[in-house]
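Okay, here's the structure, questions in a sec.
Here the complex is missing one protein chain, while the rest keep their positions.
On to subunit A.
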């Protein structure tokens, strides 16, 4: 092949045009085709001539191309022996080429046509070495040219070029420390293209080992360890195991990339389940760590002679794949993270044996989050981070962190998260307390490795410890000196100390002090100034670095109270003057001085006393008193005075407050003027009287009761003549007396006297109303004033309500009738506030009226107070009223008398018959009179009822039971009247068919009776009976005295009717019966008592002859009259028992409803 290529190349060199190859033969020679071989571009056109030797052959010519006959219009006859065919727009031929054949009858000639493309320039040179001796550099040839293309590789210049042939790789010696230069030229018949000059360094080379080849696989001493032997030559094996290799050389030896070798051919191994292994196995092996989300197959292989029964993976329900008797597999898709102790894969074998493996499924470590470092002592740098997503792997499979810093020689392995550091942390020493550290943190676990980096400037991550042992050093009234120490050696380090000073009101002052740190425990001192005297302060401090990173914690808090100082402001004082004695010459006046106590911020310490000094105007003589309270009282005469008040604390006195009292003069008594409030105060205006006014004082006091009111005042400067007076003390509905005083040189003058309410309310009380006079058609009423405190506003008028009272009952209603209750005429409104009488006219005589009165203010109407009044009748009405009934009675008497007279005989017969005479009696006459004692026969019934008395003795039980059950017994005709019971006891009315059954139903609940009867003898039975009377009775210990009772009960099942009266429980059993009642209301008796229910129809009929009588459900009366059954006396208890089911039934139904 190579030779052929060389041959072609020679031709190529000859044909310098190189456009296409057309090997010509002796043109025009007889017996030839014009082109022996044609290699040309796809799409080109060519003419080919065929010269035959025999004449006339051109007429019988056939042209074939690629096995197809060409149509005759494609070729032309040149002469009788020659024909020319035109090949137009040649398509892509096969790689071997297509034959073009001209055939005549006797001759046939052929030429080969091949088409293709010129080569592309070679690209992407890659060099691989497999042995570090030879480099194999290959390139991409680009488009397929369809015809043979050969390559020439030149090392940068044309010297030393290698003709490569058709391969697209070239082998070069592997040199290091030298770049490889290579230029590739691609050549074919249709063209030549040269690549760029490739330059490849050693780093660009790839080391790809030879493809290994597995020879055999040996099982190692431990599970799943294989010893693999291979060689690198060409023997072939089949499947199951294959291998590939990659270089593990370090960077130093070879800087280029490493690539996997190709896979070795597969080596057939015996299947484990077909081999004669001696141990059971499970795969993957115990302790394998897998990543969450992996999908894989777990496989269990049993030893020879065993069968795999079951294979489970954790608590996952997966279907097993039966591979063979001896092996099973479980395919788990997307496995979930396991718990700390791992996920168990358990394989149960037969004969019984368990094999298993613990697989740990987790995540590769997350990139450490929030990595940050700081220093607190300038000697160690502590880095903390958050591990990010948990890996679910712990212990030796857990994530291991290591820290790498340029200043550290070896990576620092880091501690795990602890309680102190919820995040992970690592600390390492730093030499000089400054500098920049490039820190990288590596996280590694069996599934992977990640890292994060941080650049740390130590001075910017300085987090100082809090100032230590803060304490006060000195105190004045306005300054406090404090000191503290450093917990660490911060010598020469800049620090910023922030002081927080908080007073008792909560106001906070912040002060910052730059500090230069000192050695450990050295103290720093600062003076906190501009504080207030006698104030308690809380002081605390904290540090930060001048390059703020974080505040330290707060230091301890100290409590400091500054020293006292003299009060800083004068007192706000006011006075009240009262003339106590006024004779012709001498006037004595009492002056009460008031002042407002100083605020704590003004007094600068507790005020010990107030000093009041007064002196007559123009006199040097002054008097002085001291009081501890906030007012003082002095007596002066008619002259003008100057009074001075000062407050005094332990340090000094306040500036004096001066007030002038002008000489006594008989003031014009100003009338109070009403003033309307504005809700929360008063709007006041006044005239300015004097140009030299020294201010105004408004004084007010509330009228709460008759005692003297508490004066309050407010001072205003002299330029104010109108104010909106407001105070927290103002209350709605309270009358205030206000005074406006003007301050002048010689004292204060009263300008205005006012009275008003900040907001009027309705009076809280109605005026007291009374009737003064009543006529036939008018009523004159009068009332009293409402007390001022209860007026709660200025009374504007009154409203009078009145209406007729139509029925008598209404007349008895309380007189304090509400307005709403009075219907009738609209109220008469009296708009005069000071009138106190009113006459209601236009009334009807002899009629009762309700009259009510209320007062109203701007705030509303008071409650009303009412009275009932009846206007006197007219005389005619009185006369008629007396005479008419009188006439009626007389008339009735007369009619009655007439009737009686006429029916005299009948009345006598009816009401007063003749008394028969015994002598005329028929009995006596007939001589039938029995002898002596026989007379008692008529009284026989009374004597013959002793048994009744016995029966009735149980009545009290019945009554008690009845009461206990009454609540549930509504609708039942249970007698409650004890007189009924009495009747029965006496036997006078021995029996009432309607009542007795019902009564007895209250008396004897079958359950109770069944319980109660035996309990006379054995109390245990009582309880068992309650639960199951039907059966428990049988269990009663053989006690002869009760045998018949129990027998009967047993016989009749649940039939309580057959009890004899003699078995009625004596009275002493009452408590038990009562006690049982609540039990009876529980579910147990009902449960087996269903058979009793008449509604259910299962009520057991007595087996003995029907002694009692069935009763109607609804009426509870006996359907068969008692006397028809005979033996009345014996039946009485039975009758009672008969009705028990009803009782029980109703109880049951109500119970079941409840439940």
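FYI, contacts are C-beta pairs under 8 Å (C-beta built on N, C-alpha and C of every residue); 3 or more make two chains touch, one makes a residue touch a chain; residues count from 1.
Here is the rule we go by: contacts and distances are computed from a predicted model.
Peer 1: Between "Ciliary neurotrophic factor", "CTLH domain-containing protein", "Pyruvate dehydrogenase E1 component subunit beta" or "Large ribosomal subunit protein mL39", which matches the UniProt record of the unshown chain?
Peer 2: Missing chain, per its UniProt entry: "Ciliary neurotrophic factor".
Peer 1: Decide which residue listed in A:142, A:342, A:387 or A:446 touches the omitted chain of the complex.
Peer 2: Candidates A:142, A:342, A:387 or A:446; residue touching the omitted chain: A:342.
Peer 1: Considering the complete complex, identify which of A:175, A:260, A:354 or A:899 is in touch with the unshown chain.
Peer 2: Counting the whole complex, the residue in contact with the absent chain is A:354.
Peer 1: Have a look at A:312, A:328 or A:493 and name the one touching the chain we're not showing.
Peer 2: Only one of A:312, A:328 or A:493 touches the chain omitted from view, namely A:312.
Peer 1: In the complete complex, the non-displayed chain touches which residues of subunit A?
Peer 2: Contact residues on subunit A toward the absent chain are 285-287, 312, 314-315, 338-346, 352-358, 394-398.
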